[in-house]
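See below for the structure under consideration.
Complex shown without one protein chain; remaining protein chains in place.
== chain A ==
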Amino acid sequence: MTSKFSIGLAAKGAGWHAGADAVGSFAPQDPAAWAKLAQAADEAGIDVLTIEDSLAPLGTSASFDSFMLTNWLAPQTTRIGLVPTATTSLLEPFHTATAVATLDYTSEGRAAVRLRTGGFASESAAVGREDTLGNIREARALPTEEFERLIADRFGEGVEFAEVVRLLWDSWEDDAEIRDLATSRFIDRERIHNPEFTGKHFSVFGASITPRPPQGQPPVFSLAHTHTPYRFAAVTADVVLITPETEGTLEEIRAALAAGASAVDRQGSPLKVWVDYNILIADADDADDDAAARLAELDAAGGEFVSDAGLIAGTAEQVATRILELRDTGIDGIRVRPLVTDRDTEAFISEVLPKLRDGGVEVAEGANLRERLGLVPAANRFVATPPFTANAASVTASTEEISA
């Protein structure tokens, strides 16, 4: 097992810049475009491909249901991890658990999932629910008390969701299927465990309909910007995506994450920390096509670039140098968000990645995605100690530092 520097690619429609639809040539409504993107990233040794997802449109781009898209991509790729997005305030944990488990079967051990606690009012409207929080970054402008109440509800629901999904993955022991001819039993029912979960937001009684997936527990990702989400990640996730520059320095965020992990008493396998960055890669040979000019063109088409994450823009050389600097701080990985899906991904793969390899970022080896991401094997909580434990109740127990 290696524990090196992981590289993720985050795909969102035509790109992370709102102008990408107009300026870029990626056609997110065309399945073939996604197959080509995933195969290129797969061949290049990128560790995971994450797919943004929402019941409401992501900008003007088309967006497939990320579980359908990743399952479709699974048989067309061989090594890359596939990461759909589940919004915990909108979906059923039972369906999400079986969908990720199925992806782990169709990809033969390459499934992961990103849990997202909520989104925009338009997404809540799509399931006929009243929006209680809206976008969390906007909600931070609310009076502290109100914000804390709202966030406690949403994250409380998210914690329950994650707990149920993990319980369902473990609800079958790996050897539950016995096919015992002597007793005519297909399974040993003693090796199947109903979660019998009752929470504040929902309850889920029965075991999964899908046997335990090949990885046991597919990796869980969480994008976090502030303290409650840091604690949420420490309780629910294997990998946290953080956003230096927009939410403090890398050192400050890592300190806050450590405080969060300690507040929820996370024991066992530590949270992997990846940074999330937008990238824009300019053509070094074209004097008129520098990063500033490309950004200006995108801004002209889609409005000024606004993001929850920082931007690394420059030539391939500059971008690679910046990523290697980040690697040298000891973080576990980076997820890049191409401002224009096809162009910036192609440039990243053909120009930046070779420089990262030269700089010592090796292609991770391992039998499945967990191993390639440096995660310990996932023992089943019903028979052994799971990879990590934490106190779920403390995610929303105290939020005073949010107002600080």
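Points worth noting:
Note that in this section contacts are C-beta pairs under 8 Å (C-beta built on N, C-alpha and C of every residue); 3 or more make two chains touch, one makes a residue touch a chain; residues count from 1.
As a convention for this text, contacts and distances are computed from a predicted model.
From the set "Methionine biosynthesis protein MetW", "Cytochrome c oxidase subunit 1", "NtaA/DmoA family FMN-dependent monooxygenase" or "DNA metabolism protein", the protein name that UniProt assigns to the chain left out of the figure is "NtaA/DmoA family FMN-dependent monooxygenase". Touching the chain that is not shown, out of A:74, A:240, A:281 or A:392: A:74 (per the contact rule at the top). Of the options A:22, A:139 or A:187, the residue whose C-beta touches the omitted chain is A:187. Considering the full assembly, A:60 is the residue among A:60, A:144 or A:329 that touches the omitted chain. In the full complex, chain A touches the hidden chain at residues 29, 31, 54-58, 60, 62-65, 67-69, 71-76, 90-92, 94-95, 98-99, 101-103, 105-106, 108, 122, 125-128, 172, 177, 179, 181, 183-189, 192, 202-207, 209-211.
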